[in-house]
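Every protein chain of the complex appears in place save one, which is left out.
Now for chain A:
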């Protein structure tokens, strides 16, 4: 597996992946399907919160994007909703992040608006998470995303103190169990050690350059908002992969190991006129995700159990 990893990667990039991305029904393309879904989910969120200031967003577009989010959330709900926490808990902060910061413009969009906590926790009714419909209310049709939310979701991004609800207490628990994302430097060494320990023979080794990238993407989110739920929301899509990893442990993990820009939207990146640069930039953060799914294995399964207890119990 290790030996011919490089070649197989190339093959996938060339033929296999592209087809799979567009045909989510294929059995083995489960991973690319979830990847694509998460990419679309993130693009949708960005679209909802990024429109030209002072102009009224097109209602038609907002509704269609909203329906897309609803549909994906419905799917996620059906698949189970425990996954985001794994990821949030297992994201190590990375000192490298400074160097990569400029290269991740997409996440700066993601990080600024109050993101929906996706299917954050099973105790929370999903419908109540899905508030963007309130965007549509003509009275509150406004340009500032922070005002649009009512209901149980989200403190606005600058509020570093999460409200003391079940989420925050759950998160506190998790933080106790895991490296706290706030102390980036301290954790870096530890997580690096973790990485090498946890995945000695995994595909990450084949493509080491993908690793710092993905981690910077995550850590960038975490830096300004320690312990905030938006982190879990924005990285929520990883959860599909982690679940798949657990459920389909026999899947060839090299699936995850593709090139940043060809992976999530294989077809997309081939479209030169659609401002390839921009696409590449925005996609890079998402597509770097595939490298991380192995990280949950760092966590002891009993820890996961404990987290689940906390989440379900709270």
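The rule we apply is simple: a contact is a pair of C-beta atoms (placed from the backbone, for glycine too) under 8 Å apart; a residue touches a chain by one contact, two chains touch by 3 or more; residues count from 1.
The rule is short, and it goes like this: contacts and distances are computed from a predicted model.
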Name of the absent chain as recorded in UniProt (options "CMP/dCMP-type deaminase domain-containing protein", "Cytochrome b-c1 complex subunit 2, mitochondrial", "Serine/threonine-protein phosphatase 2A 55 kDa regulatory subunit B" or "COP9 signalosome complex subunit 3"): "Serine/threonine-protein phosphatase 2A 55 kDa regulatory subunit B"
Interface with the unshown chain - residue positions in chain A: 18, 21-22, 24, 36-37, 39-40, 43, 47, 54-56, 58-61, 63-64, 66-68, 70-72, 131, 133-134, 136-138, 141-143, 265, 267-275, 278-279, 282
